[in-house]
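Missing here: one protein chain of the complex. Every other protein chain is in place.
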Amino acid sequence: MITAFVAVIMIVAYFVPKPEVSVIRDDLQQWFLIVVTFTMVLGLLNLLFVSLHKARKGRKEDRFYNWVTIVSLLGTMAAGFLKGGINSPAFDFIFNYIYIPLSATIFSLLAFYVASASFRAFRAKSVMATILLITAFIVMMGRVPLGDWVTGWAQGTSLDFLYLPNITNWIMEVMNMAGQRAVLMGAALGLIATGIKIILGIERSYLGGE
Amino acid sequence: MTMTFAGAIGPFLAGVLTLAIFSFLYKDNPVYKFAEHLFVGTSAGYWFIYNVYNIFIPNVWVALHEAEGFRDYLNVVLPVILGVFMLMRLIPSVSWISRWAMAFSVGMTVGFNTITELQTNVLQQIGATLSPFASLHFNNGGLGASVNAIIILLAVLAALVYFFFSKEHTGGYGHIAKVGIWVLMITFGASFGYTVMARISLLIGRVQFLQTDWWVAIKHIIGLG
Amino acid sequence: MKRLLFTVILISAAFFSLSAQESEGTFTAEDVKYDSGGSVDLAWNLPGLEESQTLEIYRVFNGGEGKIIQSKDLSGRFSDRNLKLKGSYSYVLRVVNEDGTVAKEISAGPVIPGASLFSMKRAIVLAALIIIFYLITHYIRASRRGIEFPIRKIPALESVDEAIGRATEMGKPILFVPGIMDIDDVQTVAGIIILGEVASKTAAYDATLNVPVSRSMVMSTARETVKESYLKAGRPDAFHENMIHYLTDDQFGYVSGVDGIMAREKPAAIFMLGTFYAESLILAETGNSIGAIQIAGTAMPSQLPFFIAACDYTLIGEELYAASAYLSRQPHMLGALKGQDMAKLFIMIILIIGTILTLLFPPVGAWIINVFSNIG
Partner (left out) sequence: MSFLEKLDRLDRRIIFLIIGVAVFVPLLFRVPIKVVQSPIVQDIYEGIQALPEGSIILLSFDYDPSTLAELQPMSEAVIKHCIQKKHKMVFIGLWPQGPKLAQGIMDEMAPRYNLQYGVDYVNLGYKTGGLVVISSLGSAISDPFPTDMNGTPLRELPIFNEVKTLRDFDYVVSMSAGDPGIKHWVMIAKDRFKVPVGGGVTAVSAPAFYAYYNSGQLEGLMGGLRGAAEYETLIDTPGTASYGMSAQNWAHLMIILFIIIGNSTMLILKRRKEKSRVR
C-alpha cells in the first residue's frame, strides 16, 4: 500500500511541474536520502554487534581481528568528529594512508584474478564464449602498443582496417554501442515491468512473504 | 624531494598495508586478516562520517534549525521517524515495523527508477539510434559513418529479438536471435578487455606507489634520505 | 517648406527614437512556458555598449540583490534557473563604466516563474508509460482469463534441475549467492524469487542448501521464502533457519567469506543471481576452480562478461527478470512477460518506422529525433 502510494506520487509528480505537486517529489527525495542514511547506520550497527559478538564469543583465533574492526571503526568515527570534521588532519591521515591504499590494493587484486581466470576459466567452451574471448583478445591487443607492433604494417595502407587499434575503435563505437543499447533497453523494460507489478501489488516478495 | 620524518610515516604505513593485502595472493594469513579487518572498520567509519557531513548535517540538523513552519519540520521529523523504524530491525520483537520503512524505500526506488529508466535507457536511446540517419549520406566522407549507423540499428534490433521470451528461437527468427546473441557477446568481450585494462592500471598505480613514495619514505625513516 | 519641415521632424524623430533605443537598449525577462518551473529567460540587446563598459545583470528577490551575469556582449540570452516557484523576481541591468560608476540602468519584471500543469517535453514519457502499462496489465488480465502464453527455452534455467540433481547424486551441497545489495534492489528481488524455486527443488530432492547473505533484510526475506517452499514441498522438517545465514555487510568481507565456504564445502552447484560488482570475477573464478556447475545471472553490464566466461550458464540482463516467470509458470507472471515482449516489439517498430521517416522525410525525422532526445 505505502509502496504503491509513494511510487504513484513520484510518477505523477514527474509529469506535473505545478509547484504544489512537484514540491512533494523533491520532499520525498529528501526523505529518501535521510531514510537511506539510516539504512547505513543499520548496517554499521549490525557490523558492530556482529563483530562484538564474535570478539567475545567467536572462535578464539578470530577474536583479535574483530577487535581490530571495532577499534578502527570507532577510531575513524572519532577522527571524523574532531575539530575540522571531514578535513581534520587525523581524518585526512586515515583517509590518505589507510583507507585509500587498502581499497586501491584490494581492487588491484582483481588484476591477478583476471590473470588466473584467463588461464583456468576463460575457455572456448561454446561458440558464445569463443566470440567473447576473441573480441576481448582484439580489444586488449588494440589498447596497448602490442597491437601496433603486430599490425603496424597495415596502418595507412589499403589494409588500414586490419590495423588493430582501428578494429578496436570500431568495435567500441559500433558493436559495443549497439549491444549496450539493447541490454539497457531490455533491462529497463524488465525493471519497469517489475515496478508495475509492485505498484499493482502482484509482486510483494520484497516484504518477506506475508 | 623534501620530507619530514612525521611526513614519512604516512606513506610508510600505506606501503606496509599495501603489501599486507598482496600477501593474500600467496595464502590467507594473519597479516592479511589484520589489514582486511582494518579496512572493514575504517571504510564503515569513513562512509558513516561522510554521510554525517553530507546528508545528516545539511538535511537534518541545519534543516531543523532553519525550519520555518509546520511543513519544514514535518519534512525532517517524518523521514527521521521512518529511519528509526528501519533501525527497529535490530530488535526482533518489533522488527515488523521496519517493513513500513522498507515499503517506503521500495516505493521511492520503483517510482523514481521507472521514470528515469524509461527516459534515459529507452526513449533517449531510441533517439540516439535514429539521429545519425538525419545526416546520412553515401558520399566519400560519410560512407563509413552511414554504414556504421545502419549496422548499429540492425545490431540493436537483433539483440532485442534475442530478448523475446514468448517465442521459441526457431527458423529465420531464430537466426536473427542468434545474430543478436553474437552482438551481445562482442559487447561483453569488448567491455571485458576494457575492464582488464582498468584493473591492471590500478595494480600499476600501487606498484608505482611502492617504488616511489614508499621507497622514499623508507629511506627517510632509516636515515638515508 | 512645410513639407520639408515635416520631413526634418520625421527624420529627427526617427533618429531620436533610434538613438533613444540605441542608448536605452532592450532588456526583457520572461517565464519559460511548459517547463517544470523555476526558470526565467533573460534577453538583452544593447547596441550602444562601449568597449570600456561592462553590463551586469542583477536578480532582485525578497528585497535582496545578487549579480548573476557580467558580460561585454552587446546582446545575449540567459536562462536563470533554480528559482523559487511563485516568488516574484525582478531583474536590473546596469551598464558600468570602467571606473565603476553606473552609466545606465534598465529593469525588467517582475516575473513569477510559474510551472504549467503538464510538462510538454515529457509528454513522450507519459505516452510510453501508458503504452507499457496498458500492454502489461492487458496481458496479465488475459492470462487470468486462462489464455496461456508460451515461453521460450532459457538454457540457464533448463539446467537448474540438472545442477541440483547432480549435487544430490554427489551428496554435495548447493550454494546460492543472492548478490551484495539490499532487498530494495529489483535484481535482488528477482534473485530471491528464483531462490524460492530452487528451494522447492532442493526440498524435493532432499539436497543441502546453503545461502550466505550480506544484508539482514535479505536474510529475513530469504528465510521466509525458503521456508514457504519447503512447506509447499511437504518437507517442513528439512528446513533449518541457518541454511540462510548472514556474513557481513562489507563487500570484500562477504566475498572472502563466500570464497571460504566454496573452498571448505566444495559445493557441486553454485547459483549467483542478483546484483554483483567487482566480486563477480573472484566468486566465479573460485567456483570454477572447484569444478562446480555454475549458474549466474545479473543485469550489471560490466560484470556479465566475467560470468559468461567463467560460468556454465548465465542469465543476461532481462533474462534474470524473466526467470521467476519461467520457473514458477504462474499465469500472471507469464502474462506480464508477454506484455514486456510486446513493449519490445513496439520499440522495434518505432525504430524501424523512425528510420524510414527520417530517410524519406528529413523534417519529420528531425522532429521525431528531437522528441526522443530532448526530454525536459
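Letters A, B and C mark the chains in the order given here, with residues in each chain numbered from 1 onward.
Heads up, the rule we're going with is that a contact is a pair of C-beta atoms (placed from the backbone, for glycine too) under 8 Å apart; a residue touches a chain by one contact, two chains touch by 3 or more.
As the structure is a prediction and not an experimental result, all values here were calculated from the model.
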## Note on the structure
Among the options A:A79, A:I94 or A:A111, the absent chain makes contact with A:A111
### Task
Identify the residues of chain B touching the omitted chain, counting contacts across the whole complex.
1, 25-27, 128, 194-198, 200-208, 211
### Task
In the full complex, which bits of chain A touch the chain not displayed? Write them out.
86, 96, 100, 103-104, 107, 111-112, 114-116, 118-120, 122-124, 133, 137, 140-141, 143-146, 148, 152, 155, 165, 169, 172-173, 176-177
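The definition used in the following text is that only the chains that are shown with their structure count from here on.
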### Pairwise touch network: line, ring, star, complete, or other
complete
### Task
Name the chain pair with more contacting C-beta pairs, choosing from A-B and B-C.
A-B
### Query
chain A to chain B: how many Å between their CA centres?
3
### Summary
Distance between the CA centroids of chain B and chain C (whole Å) is 14
### Sequence positions of chain B contacting 2 or more other chains
36, 39-40, 43-44, 89, 102, 105-106, 110, 113-115, 118, 122, 128-129, 156, 160, 163, 184-185, 187-189, 191-192, 195
### Task
Could you tell me which residues belong to chain A and also touch two or more other chains?
11, 14, 39, 42-43, 46-47, 106-107, 110, 114, 128-129, 132-133, 136, 180, 183-187, 189, 191-192, 195-196, 206-208
#### Entry: For the chain B and chain A complex, residues of the former touching the latter
10-11, 13-15, 17-18, 21-22, 24-25, 33-53, 55-56, 59-60, 75-76, 78-80, 82-84, 86-87, 89-90, 99-108, 110-115, 117-118, 121-122, 125, 128-129, 148, 151-152, 155-156, 159-160, 162-163, 180-197, 199-200, 202-203, 205-206, 209
### Summary
Contacts from chain C onto chain B in the complex sit at residues 124-125, 128-129, 132, 149-154, 183-186, 216-217, 220, 248-250, 252-253, 256, 301-302, 304-306, 308-309, 316-319, 322, 325-326, 337-338, 340-341, 344-345, 347-348, 350-352, 354-355, 358-359, 362, 365-366, 368-373, 375
### Footprint of chain C on chain A - complex, ascending
11, 14-19, 22-23, 39, 42-43, 46-47, 50, 106-107, 110, 113-114, 116-117, 120-122, 125, 128-129, 132-133, 136, 180, 183-187, 189-197, 200, 202-203, 205-209
